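Read through the structure below, which is laid out as structure tokens, and then see the notes.
The other protein chains are all here in position, but one chain of the complex has been omitted.
The letters A and B name the chains in turn, as written, and every chain counts its residues from 1.
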Amino acid sequence: MSTATVDTSHGHAHDAHGHHDEGFIKKYLWSTDHKIIGFQYMFTGMFMALIGGFTVYAFRMQLAFPGMSVPGFGRVTAHDYNSLVTTHGSVMIFWVAMPVLIAALGNYLIPLMIGCDDMVFPRLNRLSYQIFLVSALVLIASFFVDGGAFGGAWTSYPPLSAKAEYNLTPKGAPLWLIAVALEFVAFLLGGINFVTTVMNSRAPGMKMFDVPIVVWMIIIASILFMASVGPLVAGAVMLLFDQLVGTGFFDPAKGGDPVLWQHLFWFFGHPEVYVVLLPAMGVVAEIITVFSRKKLFAYKTVLYTAIGTGVLSFFVWAHHQFVAGIDPRMANIFSVTTLLISIPVAEMVFVYIATLYGGSIRLTTPMLWALAFLGEFLLGGVTGIFLGASGSDIYFHDTYFVIAHFHYTFFPIAFIGSFAAITYWFPKMFGRMMNETFGKVHFWGTIIAFNFIFIPLFFLGARGDHRRIYDYTNFPDLMKPGMQDLRVLATVALLVLLAFQVVFLANLFYSIFKGPKAEQNPWKANTLEWVAASPPPHGNFPELPTVYRGPYEYSHPDAAEDYWPQNQPPAGAAS
Amino acid sequence: MSAETSTAQTAPAPAGHDDGHHTNYVKIWGILVVLLVISVAGPFLGHPVVTLITAFGIATVKAFMVAKYFMHINLERKWIAYLMVTMLLLMVLFVGGVAPDVLKHEGLRWENVAAKESVIKGNAAGEAAEHGGGEHGAAPAGEHH
Partner (left out) sequence: MPTGRLAVWWVIASEIVIFGGVLGSYLMHRLGHPDWAYQSVHTNTWAGAFNTLVLLTSSLFAVLAHQEAAKGNGPKAARNLMLTVLGGLIFLVVKSFEWTHEIQHGYTLTSNTFWSFYYTAAGLHGFHVLAGMVIMLVVAADARKNRELQRVENIGIYWHFVDLVWIFLFPLLYIAK
């Protein structure tokens, strides 16, 4: 990292276009302001989450009550079922977790937390969102073409994904692929913007180890994304040719190899897990320190373990392919690396627990979400051990155990992490406070329902419940006593979980317009975004802050209060 | 882009590292062209190892020269070069992890029958096309079936 440099021209550069009488379109749809672009990503992500939620509602109803006419959807055919599960997987990962955790938080927080007025390439930033929006629209359009949305699973393995006679979605498949490729381009542009901004525009005095952990995490995640997505971009072009022109890149009869796609996909797909995990971990670090009023335990350890996780994440991809016909000797190697990667992640969790130890903990809504993240993600990590070891994975592969494990990692990341972030930064984003009571109702409803969805699925998976079945009544082995009851339990819990999201949405939109006004620093936090007004105006800071210390100096003996903002000059220094 | 470019406009010599090096770019270009000639000439010696060196060895040398003298990567901060090398190493890692499954057609208790068949078929079609005579007869594999 280069040393901090701030262009003095920033100050008047934004004055020149700091007039606030633009029309609605210019202000909210065509803006280059990083905060507005962050909101665009956030609300698009929320909208896509509704689609993801609706699809899971439809196919879980089919699994619990086979053949029923699902209210709001109708009868789920086998063909619909394929499209629904594919859409659920791809939407939740590519159009919910990625835009909310990386793009929305990155855009909103990075310039505020490093103390500058905007991203270094604001127009590139706007272009990035626009490409992302087009990708979402292409995906939504694919629901309405002949044959419906793509039905070849979110991993899109050929030959299922390559040949229309197998996936039966001749138009949905290429549209899905184009949407995903566009989405990658959008995040590549965004990632380059994040990295250059943090390297070149930090506030004066902000050194490498004064950067808040969440910013570090987003940067590491962006770099991981840039380094891992390339082969899949190439693979997407190849698969598109296989679908549209009839090439044989993934067709062994023509000299290609279907396993190559799996490698291309997972070489990206596994680092991708950490691309979304790290920002969520960063959010948790911010919240835990603020609400235990204690310095983050071992800042550098968190940073180094995050980098270590990132590096290791490139060495584990083939653990998704233990039963795909890869060489058993390679499976040995990938088992070992997979088990190794749990070490740095566990270390981060330990650091957070050590931060909590002896702190004066305040159980606000964001803090509850942050603590729940640690607990639930821990379960996800521990169950991953069984899948990382190739021996037990051969039994568990393609069962609901995998589904449950995956959701115990991704639900905490994508939803618990996002709820933590939104409830924590809400006062800054909209200048108003959210309702704590409704926040807690939403929290408990979501967390309890979430566990009631996936704990039954662990048991089902351990009993051999296969994941790619549309109607279990055709499989007597999977209809043993109690198994269908567990499926119904999971589905009912899902309905409860979805119902509680109404509480969140109501609280969110009510508070945006009618919540009590927030102060500039309601949580008494140290980081620079709390120096700006709530909500920050275009240009963020009245004058750009100077940084004197690290971001986590809580309850420091030299400070007058139990927090010590990064920009507050030391007592002895003349200001 | 507004902020940083607005200052650059006023600065007379914005391009970063014009710190008094006077590389003769035409000379570098000449060396690159000579290297290109060697890499084209290599296969005429008819020795596979020589071809390998003149093709890929020289390509590496050319790449190094372009990166150094044209892209000035040596004048950048060191981590830029490390970053590029890291990206290349990631690709080595990728090929290393995938080659046992994709490059090879058999391994410990597994065999890729389809791939082996496609090689045999391709060889047969290729030989048939060669004996069929001439450039024009050499239709691609598949059309003979």
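Heads up, the rule we're going with is that contacts are C-beta pairs under 8 Å (C-beta built on N, C-alpha and C of every residue); 3 or more make two chains touch, one makes a residue touch a chain.
Note that the structure is predicted; figures quoted are calculated from it, not measured.
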{"item": "Absent-chain contact - pick from A:Val85, A:Val120 or A:Leu489", "value": "A:Val120"}
{"item": "Option touching the unshown chain, where A:Ile114, A:Leu232, A:Ile341 or A:Leu356 are the choices", "value": "A:Leu232"}
{"item": "Absent-chain contact - pick from A:Tyr28, A:Phe65, A:Phe143 or A:Phe241", "value": "A:Phe241"}
{"item": "Absent-chain contact - pick from A:Val195, A:Leu387, A:Leu460 or A:Leu508", "value": "A:Val195"}
{"item": "Where the unshown chain meets chain B, residue by residue", "value": "1, 4-5, 8-9, 12-16, 18, 25-26, 28-29, 32-33, 36, 39-40, 42-43, 51, 54-56, 58-59, 62-63, 66-67, 69-71, 76-77, 80, 83-84, 87-88, 90-91, 94-95, 98-99, 102-105, 115, 118-123, 125-127, 129-130, 135-136, 138-143"}
{"item": "Contact footprint on chain A, counting only the chain that is left out", "value": "2, 120-121, 188, 191-193, 195-196, 199-201, 226-235, 237-238, 241, 245-249, 254-257, 260, 264"}
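FYI, only the chains that are shown with their structure count from here on.
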{"item": "Averaged-CA centre spacing for the pair chain B and chain A, given as whole angstrom", "value": "36"}
{"item": "Complex interface listing, chain A residues touching chain B", "value": "2, 7, 9-10, 13-14, 16-17, 117-118, 120-124, 200, 227-228, 231, 252-255, 257, 259-260, 263, 267, 314-315, 317-318, 325-330"}
{"item": "Residues of chain B that touch chain A when the two form their complex", "value": "1-4, 6-7, 77, 86-87, 90-91, 93-94, 97-98, 100-102, 104, 107-110, 112, 114-115, 117-119, 122"}
